[in-house]
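Structure record follows, encoded as structure tokens.
Yeah, one chain of the complex is gone here, protein chain that is, but the others are all in their spots.
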Amino acid sequence: MYEYSREVYYYETDQMAVVHHSNYVRWLEEARTRYFAEVGLPYEVTESLGVLSPITGLEIEFKAFGRFGDKFTVKLCMPKYTGVRFDIEFIIVNQNGDTLAKGRSHHAFVDAKTYRPVSLAKAQPHLHKGMLECIDGDGVQL
Amino acid sequence: MYEYSREVYYYETDQMAVVHHSNYVRWLEEARTRYFAEVGLPYEVTESLGVLSPITGLEIEFKAFGRFGDKFTVKLCMPKYTGVRFDIEFIIVNQNGDTLAKGRSHHAFVDAKTYRPVSLAKAQPHLHKGMLECIDGDGVQL
Amino acid sequence: MYEYSREVYYYETDQMAVVHHSNYVRWLEEARTRYFAEVGLPYEVTESLGVLSPITGLEIEFKAFGRFGDKFTVKLCMPKYTGVRFDIEFIIVNQNGDTLAKGRSHHAFVDAKTYRPVSLAKAQPHLHKGMLECIDGDGVQL
Partner (left out) sequence: MYEYSREVYYYETDQMAVVHHSNYVRWLEEARTRYFAEVGLPYEVTESLGVLSPITGLEIEFKAFGRFGDKFTVKLCMPKYTGVRFDIEFIIVNQNGDTLAKGRSHHAFVDAKTYRPVSLAKAQPHLHKGMLECIDGDGVQL
């Protein structure tokens, strides 16, 4: 399980005086970006090899409001990787341990020119090996 | 079914040269806001009555990339309303009829001070009546 | 003078219950994009010709708060164009005629690959001619 943490920015709030929910989607990307960088699979490298990894789906439950002044933590893991597609399971908590949101996102590797799915196993065996090593079925809530 | 449409803004793209997926979540809010305004239940009124309607969940599939220069349309309907909670079913298409995204969002009415769920039927019978009239089980893809 | 108008989105507010000032910068881009599209110089065309037009400077005064429920109008004109650089003068008003912001932005044409300034007069005479026709020294506040 990987953890990514930072403080809420003022501009992420809305007039309900809570974090606008669209920012949770951005936090998840921030966390994934750091996660893949830290396991040696940074986006820059992947993109420079002509492979993009767009999100293909998202299920998220919003459980509590985030607020300015909060420090949130995204906990994530990758329970599934098929060589072409992968899933990220996540939970977002605040500094008190309250769950702000949780869910799962779905991603695919696609060719940077054609936007068609690519098998990382064939196209980039080294990245594929790195992805395999990251599979973690233990979940995020342990 | 309600339809909301506008052009993609330049700042909504990312370096993949497509619309960043977090903006779809914002487009859905734009569409809901217009929808509820047009059926006579604008956010301003609801909020002025001390009732907020935060999103509590979202399932979305990203099917194709939106691009700068596109004109997108969000088609939505409200297949479910319980007096406290409601669901919005949606599909986002571009000017060619390609489906960019589709899914369902979940919402609840909460008290603006306590953030606890409120029964609109009791708290705001007039709004409740308006909501009941909007229930539309026909879906968005007809 | 060109006018661009739309309603404020909910997600553009912050916990001061007013429009976050960073969105004004985005509204200006929306307005410029529409403006150049309507005078026959759309970004898509310019970019497809290998020419980008990044912003190089901005002076903006924030005069009053925008709010959710407002309909704002960006009034703009192009008082200066040198063949390489141009200025946009702007004022943003709400539906009551209150000035929300006003100022001037600076832009340059640059090569899409090298990011170095390009003379549109030489590189794209047709676009240059179009730009010359748009020069409008009358200002935005008439």
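A, B and C are the chain letters, set down in written order, and residue numbers restart from 1 in every chain.
Rule of thumb we're sticking to: contacts are C-beta pairs under 8 Å (C-beta built on N, C-alpha and C of every residue); 3 or more make two chains touch, one makes a residue touch a chain.
Predicted model only: the values in this text are computed from it and were never measured.
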Option from C:E7, C:E29, C:D87 or C:D136 whose C-beta touches the chain left out: C:E29
Hidden partner chain, residues of subunit C it touches: 16, 18, 21-23, 25-26, 29, 52, 54-62, 65, 115
Positions on subunit A contacted by the hidden chain, ascending: 6, 9-11, 26, 29-30, 33, 42-44, 68-69
Where the missing chain touches subunit B, by residue: 10-11, 13-18, 20, 22, 68
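Methods note: only the chains that are shown with their structure count from here on.
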Rotation, 0 to 180 degrees and nearest 5, that superposes subunit A on copy subunit C via CA atoms: 180
Most widely separated chain from subunit C, with each centre as the mean of CA atoms: A
Interface composition of copies subunit B and subunit C: same or different, split at half: same
Innermost chain, where centres are averages of C-alpha coordinates: B
Distance between the centres, which are taken as Cα means, of subunit B and subunit A, whole angstrom: 24
Subunit A and subunit C: spacing of chain centres that average the CA atoms, whole Å: 34
Centre distance in Å when subunit B and subunit C are each reduced to the mean of their C-alpha atoms: 29
Sequence positions of subunit A contacting 2 or more other chains: 16, 18, 22
